[in-house]
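Of the protein chains in this complex, one is absent; all others appear in place.
Per-chain numbering from 1; labels A and B assigned in written order.
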Amino acid sequence: MLKLGGKVIKIGNETGAANKILSISTNVTLPLVLRASKLYLVRNSNIPTGFAHYLILNSQRDLAPLIPNTGSYTIVPDEYSYIGDGDIIRLSSHRGGDIRVLFRASSPHNSILVTEQCNHYCLMCSQPPKAIDDSWILDEIEQLIPLIPQDTPEIGFTGGEPTLAGDRFLKILALAKSYLPRTTIHILSNGRSFKDNRFAQKYAAIEHPDMMVGIPIYSDDPTLHDYIVQAKGAFDETIQGIINLKRLNQKVEIRIVIHQQSIKRLKELSEFIARNLLFVDHVALMGLEMMGFTRGNLDKLWIDPYEYRNTLSDAVGILGKSGMNVSVYNHQLCLVNPDIMPYYRKSISDWKNEYAAECNGCSRMNECGGFFSSGIQYGYSKHLTPFKTE
Amino acid sequence: MSKFKDLESYVSAEQYNLLPFKFDRLNDQEYILTNMVGEFHIIPSQKLETIIGHRLTEDDSDFANLRAKHFIHLPKENAPVELLALKLRTKLARLANFTNLHLFVVTLRCDHSCPYCQVSRQSEDKAAFDMTEQTADKALDFVFRSPSPGIKIEFQGGEPLLNFEIVKYVVIQAEERNKIFNRDLHFVIATTLSLLTDEILEFCKAHKIVLSSSLDGPEELHNQNRPRPGKNSHQKFVEGLDRARLALGYDQVSALMTTTDKSLPQVKEIVDEYLRLGFHEIFLRALSPYGFAIKTKKFMSYDAERWLEFYKEGLDYIIELNKSGTRFVEQYASLILTKMLTPSDPGFVDLMNPSGAGIAAIVFNYDGAVYASDESRMLAEMGDKTFRLGHLAENTYEEIILSDALLDALENTFTLSVPMCSDCAFEPYCGADPVYHHAIHKDIVGRKPESAFCQRNMAIFKHLIGLMRSDPQVKQLFLRWANRC
Partner (left out) sequence: MTEHMQITFDEKSYNVEAIQKAAYRSLNIFTVDISITDGKINCLLQPNIGTSEAGFAHSVEEFKKDVLDQHLRIKLKAETEPIRNLILGIAFSNTGLQGGE
């Protein structure tokens, strides 16, 4: 798992702003006029002049004196050796200095955290909420978006609950449409804010060419859904939000995390979706991530995917037969039935995935998504069975 | 210290309210409940009063299901009402499109003389029974008055190929006019395939016309049902089938069967014949009691019970075929299953409420008279003009569509307001059939306890539900069938 942020080792010759968001360049021949706004990644003794700041890996700290014109620089641990051209970095000089990688140009899965505030408290939340004012994040995102390369295929907005940032969130979406007109946007939200039709209309008025909201529904039983997200009345408002969005022709995806609670009525949920929400654009069924609250609630959540493989097949079968677009994410190939294959996606974000020791020698490793690193660390199925080549 | 609340904290303290639903006894131990859009749930008999009496508790095994299927809801919830309204709009969406299917009876002449024929046929040389270009033009005026985005023109007869000149005329004229109207235009010719020529096939191919033919079963049965000079209807059909498939494409020829008393002991053989000739679906129909069928008492010779045995045997066989890997669909079941298991309506004219006659489909006779359905035309040939809506040369579009003959039939047979149907739990799956009830019972509503239409359909609904409950494989198969449309 990649380290995305942490302390730096040393900051040198610093004279500029305490916080900066800069895009990385590794191009020694970058035109001089463009260098003033970029962060140069030092790799050898050939260091071009004129960059706003320089980044050096700890193992190459001896190159620091070679920076021309006493340009300011930051030395970072070698764990950041994955950083490359086009990545966007936040550097802070407070309290000894921090680095955070905000955007990775080489990754297909960039996700931007909008706020850590949330009106849910899901049993399996991988990003536990914080009830603090973090609106500074929105300022930062407004600086970040113009730096994102225009050929980026997709970006995601997550939280917490992004829509709690209200009109400022909509402003960010409009900014993304403006600076990145060909970039698909995927938003993770509980959808409740869209129950307010005026908010839904403002959202629709952005008229983004390719924007989708991913909204979780964990059961057809409102009581069970409300319990899983720990918010009374959640199901009712989420459904109303979805209806409003679809009335305005906005793209909606339904996301279902499968665990001990949601598996109880997974088949009924599929029938409910096929009967009531046939118009949504996609249904995603996902495996449990062992992060955040999940570990503390393991007794209520953990179930070996091998145990539920037939229920999963039933659910996917119902949705598939009704003509809906279905995907199964974050499951290991040997733990699902073969009838899932048309819907199986190798999907764990590339900065999170690993394989278990039991996987050694498996002939289908490259088709399989592997595990969340958290899964390797905190528990996984007892039924892992490597595939043998025929 | 846990910040997480347990499940009980999310249970509502308030009593539930009822949403609109109907119920009927499914068998001695159980009731079936259906909601406004045909979702169903089965409960043990004792529970019905408990549910209606607001005494069902949240920990009851049926509570969550009744709530999710919108039979009950909790106060302060908005989603159930919104979702039911949405689902209702979806089910009724076709109504706004109005008339899709337009049947052009281009001639009464035919080379066959089938005893059950729904057309009073004349012998081959009476040219007085052909549609003229004048009539065809007026009929096309009518067709394009329909707001439907999809328009299907089906040529019938007698044998339409005996007046192929008019078929060509209508197709070309329709396509010409469609340049302005821009509808999704489709053509079908209902033919026995016995009179195909290369010229006909070339024209069909050029205009993407689909052929709908008749296959009643294996050769002996088929020829008994469908006499023609030479006694070779089946052979002619097979030859025509091969030619048509080659020229037009394998899937461009479909087959419909008609059931007679001779068919009843042979359902497996009939299905096998369909399979043998490369078809993957069959419509196991009941016999319509019109035209020569009544005159020759052909339809009287069996009753609803015998036909049901035939149907069940056929359906069982087809299910077996599917289980052993052969894809084959029974279409009547498939249409009903769409209503039971999906949010849509298949738009099948014979099972619609309000009745499909006149609004989903309409018939232009060779002589310019306009009828609500093919059966309506048959009745007229027998002297009963109840469902003759008007005449293309004498009446305007409005006069025909707003005629009492049509509106009375639609209004008075609306299943949500007629006796027994309005309370019937199976009503969402059924339809009004005013023409049938008028023909047999002399009353467009009919007394449903006496109606073979009602008996037959109710038995099939219960049978399909029983099959799904007893066998999960069948449930999956039926779900696939239901989603074909």
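Heads up, the rule we're going with is that contacts are C-beta pairs under 8 Å (C-beta built on N, C-alpha and C of every residue); 3 or more make two chains touch, one makes a residue touch a chain.
Worth saying up front: this structure is predicted, and the values here are computed from it rather than measured.
Within the set B:V11, B:L48, B:L195 or B:V238, the residue that contacts the chain not displayed is B:L48. Mapped onto chain B, the interface with the missing chain covers residues 17-25, 36, 48-49, 52, 81-82, 84-86, 88-90, 92-93, 95-97, 419-420, 423, 447, 449-450.
Note that only the chains that are shown with their structure count from here on.
Rounded to whole angstrom units, the spacing between the C-alpha centres of chain A and chain B is 49.
Of all residues in chain B, only 3-7, 9-12, 39, 58, 64-65, 67-68, 74, 76-79, 82-83, 86-87, 342-343, 476, 479-480, 483 touch chain A in the complex they form.
Taken together, the chain A residues at the contact with chain B in this complex read 121, 123, 220-224, 226-227, 230, 232-233, 235-236, 239-240, 243, 265, 268, 272, 274-276, 278, 297, 317-318, 321-323.
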